[in-house]
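Shown here: the complex without one of its protein chains, the others still in place.
Chain naming follows the written order as A and B, and within any one chain the residues start at number 1.
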Amino acid sequence: MFDLLPHLLNGLTLGLLFALIALGFMLIVGLMEQINLAHGSLFALGAYVAMQLTGPRPPLPADLAKLWLALPLGWRYAATLVIAPVIVGLIGMLIEFCMRRTYGKDPLYGLLLTFGAAMVIEELIRLVWGTRDYVLQVPSAINGGFLFGDLIWSSYRFYAAGIAAGIIALVWVLIEKTSFGATVKAGAHDSEIVRALGINLSRLRLLVFVFGTMLAAIAGIIVAPIWGIRPHMGVDAVIPAFLVIVLGGVGSFWGAVVAGLLVGLCVGLAGAYASEWSLLSMYILLVAVVTFRARGLWGKKSVLEV
Amino acid sequence: MRGRQISRRSVLKGSLMASVIGGTGSFFGPWRENHAWAQGAKPIKLGLTCDASGQYGNSGQDDFRGIKMAIDEFNAKGGVLGRQVTFITADTETTPATGSRVAERFITREDCTILVGALHSGVANAITQVASKYGVIYMNTNSSAPSEAGENCSRVKFVWDGNGTNFSKASVKNSVDSIGKNWMLLTNDYVWGHTTSAATKAQVEAAGGRIIDNLLVPQNTRDFTAYLLKIQQAKPDVVATAIGGDDIKALREQVAQLKLDGKPAWINNQQDWPDVWGAPDSLFGVFGTTWYHKLQLPGVAEFVKKWQAANKDGPIPVPGNVSYNGYMSTRELLRAIERAGSTNNVKIIKELENLKVSATDRMQHFDAYMDPVTHQMQQTIYLARRNAKPADNTDLFEIISWTEPKSAADDAAPTKCKLTPYEQVPTVDS
Partner (left out) sequence: MMANSTTSSDAARLVTPTMLVLWLVLATVPLWITRIGLYPYLGIEILIWSLYALAFNLVLGTAGLPSFGHGAYFGIGAYAFGLCQFDIVANLWVCLAAAAVVAGIAGALVALFISHRRGIYYAFMTIAFGQIFWTLAIKSHSVTGGEDGLLKISRLPADFGLVSFDLTDNVAFYYFVLAVFAVGTAILWRLVHSPYGRVVAAIRQSEVRAAHLGYNVWLYKASVFTLSAALSGFSGGLFAMAQLAAFPDVMSLHQSGYVVMMTLVGGGLVSFWGPVIGVFLFLTARDVIGALTNAWMLYFGLLFMAIVLFRPEGIAGALSAAVQQHSINALRRRGTSAMRLLVGGGR
């Protein structure tokens, strides 16, 4: 039993990370009923942009770069957490402009368009940054390890899990407790009401999409120090994101969060006690759940089902 | 390199739509290759099967840089047998099916008589299958699966990298004696991982050590915390890893973050330079390599300078083991053609089978030779650890030992490898 506790704790932190990775994907699926397969590439792009900004050669004019580099790493890192998602959000905006043409059609087209976008972004990353790996520098305060219960734990991991929990809470507040959230939700479910209320629906959709891509970028920045940065890292993110959404049920915020935690626990515990099955265990979990619960844990009826 | 890429791209933009959508124009060719040789003799054409995307895209391009350097050197000296050496390359995408198709294209369409370049064992095998069907020689530059020179060996294929067994033999016995007897294995759950760990296990047990656990890690694992906790709970003296690809990069980051290096001791398999260069701070434990750009040996410094001159502004500032293997295999291939005095495939194969390269020529500590039974280059195996006192920002390794080829040889390979007789190899000449 005593041996089990560390693995439970590990599973939970891993689960929060999975939930964070899925968050942006979930918003776009839940509110716009669009599947954004470029999620993984935007996730990667976030990591690359952050690496460039915090690294020794920021993409700035020489004088500004000097000033920027004079700041301590902690400040630069904190600023990057805001700036990089904004930059990626601009790319998201471009994708949404293209995606507009597919609204009202089979959601398959949005999915395909973003599949193409994912290929393009991955290749652009390769052209700009090359094929080599990079590392995202993080401030020493959140780096390193600490001793707890005779075991060395990664500080960064707990920081990452904490950030994940914080962002999940923020997004929840934004969606459930603000008038913006209320309009967005109404827009997703009944565009006519929103139009009747005089709200610009296309701007609303743009906002949601850009917000989703920014969340993808944040997830990329947070996860990069654990996974490393390479052009095809997006593939590693999009599959768990998809899985978490389907397991939790399309359109359910807490479904996704709980599913993320479940997947984390499942992978973490399998890693410790049946290590060779750890990655497969999440698919088996999904098959087990969806076989008995048609719409995942708490899924709602959605156009994505027809 | 970069300049050429841009021009290719701009050519492409204009004619892409016309040729691809409009059907079959006169656009199909010429491909990316060097221009006509002044002397009229027919060039010798190599097909370079280098990954540019997928898991080994980065290493594949470093392989390419080494291969190209050797080709350029020969052309600068007047070619081989008075003929220019040309090449064509295409992305093999770290995908076996693409490897098959590219190999078929190079051989049947581009008239390549020799193929060079490999990282991923599946891709290398796919290419080998095609090459041996046509009798085309294939230089497996960098795929280091033990099976390459064992059950999957081929008369037309030559393997240039050291493999997991070689590195285990070089590292294990010493570590059991000097560090401790309780070992734990961390094994990627695919063929390479299993064979490498099996070799380690045999060495550990032969040296009087004990394997207390073997954790199988699925391919594509990005989070190793569960395993790291498990290792801490089990408290082994040594952890030997057989983790490859992107997984080892993630593991490196995570071990480095926790500063778990040293408690326990870690023995890693070969760490490829293109992978190390991206994340120098994450090097940990003892690991293997076949070459290092700061080896204190004659010729190394000149080689590095020449490589750097050819690859200015490249993504990696100095050559590493992958580029070195690409260069060495191509150079020895072209020399073998010269010695054979012919481009006949069987004559070249026989030359390569009897290949002996002096230590000076190899820029390694010991003489190297091609094993005629397995077609694997038997070479010096180095062990290294992270350099605590680097001379410059590329000086990442501290070389701690070198093992001569005989002591690191994979003894089991010759019994597994069955080469087809020469008579059954289709004749290829150019």
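By our rule, a residue touches a chain if its C-beta (ideal position, glycine included) is under 8 Å from a C-beta of that chain, and two chains touch if they have at least 3 such contacts.
Treat the numbers as computed from the prediction; the structure is a model and nothing was measured.
Shown chains touched by the hidden chain across the complete assembly: A, B. Of the candidate positions B:46, B:126 or B:279, contact with the hidden chain is made by B:126. The residue from A:84, A:246, A:266 or A:297 that touches the chain not shown here is A:246. Annotation for chain A: contacts to the undisplayed chain at residues 29, 35, 98, 101-102, 105, 108-109, 112-113, 115-120, 122-124, 126-127, 235, 239, 242-243, 246, 250, 276, 279-280, 283-284, 286-287, 290-291, 294-296, 299, 302-306.
Chain B residues in contact with the hidden partner, per the touch definition given at the top, are 5, 8-9, 11-12, 16, 19-21, 24, 27-29, 31-32, 52-53, 88, 90-91, 95-97, 100-102, 104-105, 108-109, 120-122, 125-126, 129-130, 133, 145, 147, 152, 189-192, 194, 218-219.
Keep this in mind: only the chains that are shown with their structure count from here on.
Per-chain Cα centroids separate chain A from chain B by 35 Å.
The touching residues of chain A, when paired with chain B in their complex, are 3, 6-7, 10, 13-14, 17, 126, 130-135, 143-145, 150-154, 156-157, 225-232, 236, 267-269, 271-272, 275-280. On the chain B side of its complex with chain A, the touching residues are 52-55, 57-58, 61, 189, 215-223, 225-227, 229-230, 232-233, 246, 249-250, 253-254, 257-260, 274-275, 277-279, 281-282, 315-316.
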